[in-house]
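Below is the structure I would like to discuss, written out as C-alpha cells.
Entry: chain A
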Amino acid sequence: QEASKEIKIVLPEQPANLEPCGTIITNVGQILSQNVTEALTVIDAKTGLPQPKLATEWARIDDMTWRIKLRPSVKFQDGTDMDAKAVAFSIKRMTGGALTCNNMAKFGDRTLEATPVDDLTLDIKSDRPEPILPTLLSVVMVVSPNTPADKPVNDPVGTGPFKLTSFDTQTVTMDRFDGYWGEKPEIEKATYVWRSESSIRAAMVETGEADLTPSIAIQDATNPETDFSYLNSETTAMRVDMSKPPLNDLRIRKALNLAIDWEGLKALFGPDVKRASQMVVPGINGHDDSLQPWESDPAKATKLVAEAKAAGVPVDTEIVLIGRNGIYPNGGEAMEAMAAMWQTAGLNVKLTMLDVADWIRYLQKPYPEERGATLLQMMHDNNKGDSAFTIPIFYRSTGQYSTVSDTAFDAEIDAALAASGEERTKDFKAIFTKARTDVVSDIPMFHMIGYTRVGKRLDWKPDITTNSEIPLANIHMKD
Partner candidate 1 sequence: MLSFIGRRASHSVISVMGLLALVFFLTRLTGDPSSLFLPLDSTAEARAAFAKLHGFDQPVYWQFLQYLRDLLSLDFGESVRQNRSAMAVALEAFPQTLKLAVVAMVLSTALALVVGSLAASRPGSLFDRVVTLVSLSGASAPDFWVAIVGILIFAVSFELLPTSGTGSYLHWILPIFVLMLRPFGLLVQVVRGAMLGALASPYIKTARAKGLRRQQIIFGHALRNSLLPVITVAGDLTSGLINGAVIVETVFGWPGIGKLMIDAIIQRDFAVVQSTILVTATAIFILNICIDLLYAVLDPRIRY
Partner candidate 2 sequence: MSQSAIPILSVDDLTVDFLSDGAPVRAVDCVSFEVNRGETLVILGESGSGKSVSTSAVMDLIDQPPGDIVRGRISFEGAPIGSLQGEARRSINGRRIAMIFQDPLAYLNPVYTVGRQICEVFECHGIAKGRPARQRAVDMLRRVGIPDPETRIDHYPHQFSGGQRQRVMIAIAIALKPDLLIADEPTTALDVSVQAQILDLLRDLQSETGMALILITHDLEVAASMADKVIVMNRGKIVEAGVAREVFTKPQHAYTKKLIAALPHGDAAENTNRRSTNPSGETVLRVENLTKEYALSSGLFGKKKKTFLAVRDVNFEVRKGETLGIVGESGSGKSSVARMLLRLNDPTSGKAIFNGEDVFAMDEHRLLAYRRKVQMVFQDPYGSMNPRMNVRAIISEPWSIHADILPKAKWKDRVVELLELVDLKPEHADRYPHQFSGGQKQRIAIARALASEPELVICDEAVSALDVSIQAQVIDLLADLRTRLGLSYIFITHDLPIVRHFADRILVMKQGEIVEEGPTSAIFGSPSHGYTRSLLDATPVPKWLET
C-alpha cells in the first residue's frame, strides 16, 4: 500500500536552513544526516569508533596524512559520480572559509587539505598530527560538486538514500532516491514538520497525525508502548569559576557537590537519567565507568563550608548562579532547587536566569571582567566518540570554557591528545578522575535522557545518535 510507506516526522524546531555544512545543528542533522547527505565515516553508537560509509577504508600514511579509499560506483542524487574530486571539493567547501560552516567547529583551528590520488583515493593532510581524523570525517558531509562553493544552500544534493524535494516554512519533504548505492530503504517518502510545544508533538503522534517525534518532555512520555527513552550524548553540569573567592577554595567546591539532593533532583529529569561523574557519556572513548559521582551529603557540605569559613574563606560572598533559559527541560527548576540547597548549606547563592546571548558571555572566554564568583549552568554534548572533543575545552588552561589554569594539568592533557589507542583511553580516564576528585572545577549532574514517541506503525527505536540524526533507512513499517 502506497500511503503506508510515507511517514511524517515532527521536530521541535524549524530548521533555519538545510546547509549540509551545518549538520551538527540538531534540527538540520536530524533531517539531512544519513538521509540526504552522507559522510565518509559514521560513528558506531556503542563503541564510539568510526565505521565505513562513503569511505571503505583508511590508513595513516604519515603523522600528518591519512589516505582514504572511497566506495566505488556511488552517485549523487543529481547524477554526478561520487569520486575523490567530489570529496576533495566537499572538504574544501567546508574548510575553505568562503562559507560560514558550523561543522567546522568540530575541527577547532585545524586546516585540512585534500588531494585526490586517483578516482577513488585521496589524501588528507592536516597541519598537525591528527590521530582521530576518521572520527572527525564523520562530520564532513559529501556534497555534489555542482553545489556552489561560496554560498550556503538550502537544497543540498548528497549521496544519501533520500532526495530532498521541497523545503518551505512549513515542511521539508524528501523522496526515496532510486539510484542509492546501498540497500533500498522501506520508506518511500518522508515529511518533516515542526512544533515547539512538546505536548503538541506527543499529541500529533498519538492521534496519528505524525509518526515520530524526537525529544518530547519527560512529563509527556506517558505511554510506555510508544515512548522510548534513550541516553543521549548530553551531560549536564555546573561550571565553577575557580578564579574567584570563595570558589577558589577546594572545600567550597566539594561542598557544592555534596550539598545537592541528587536523588530528589533526579525526579526533575525522569527516573532514567544517569548520575554523571564526568563530562562524557559511556561509549565515548575516555569515559571511566569506575569513576563514582559525588554522593549527596548535606551535613558534610555544611561542615566543609564552616571549615572554610573558619579558615578565613569569604564564604558569605555572593555567588551568582547563572542559568540559561530553556537550556534543557526543567532546567530552570533545577537551578531554583540547587540554589535553594546551596543556600541551606550556608552559601550565599543568588540565581540569575539569562537568555542565550547573554549567558554565552559567561560561558566563553574572555569572561566578562566585572563578573564575581559565578556558577554556570551548562550542557555538553559529545556525540563524536572521543573525549578530545571535551577535555581540552573544559580543563586545559587555554580551553574555551575552562576556568582551570594548571600547567601540569595542561601537559597531561596535551600528552593524552597526542596519544592513540589504549594509551589515549587510559590518559583520558586519568584526566577525568583528576578533574572529579582533585580539581573539582565543575559539578557534573546527569547524563541526560531523551524521550521519543514513535507511532504504532513504525518499527524503530531511538539511540544515542538520535539527537543528531534519524536515518530513515533504519525505520521499518510494522507489517
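Keep in mind how these were chosen: all candidates are chains of the complex that A comes from, given by their letters.
Just so we're on the same page, a contact is a pair of C-beta atoms (placed from the backbone, for glycine too) under 8 Å apart; a residue touches a chain by one contact, two chains touch by 3 or more; residues count from 1.
Note that the structure is a prediction, hence the values are computed from the model and not measured.
Novice: For chain A in this complex, identify the touching candidate from 1 or 2.
Specialist: Only one option touches chain A, namely 1.
Novice: Can you name the residues of chain A that touch candidate 1 in the complex?
Specialist: Where chain A meets candidate 1, its residues are 14, 16-17, 19, 24-25, 97, 100, 102, 104-106, 108-109, 151-154, 168-170, 193-197, 199-200, 203-204, 206-207, 209, 355-358, 360-361, 363-364, 389, 393, 400.
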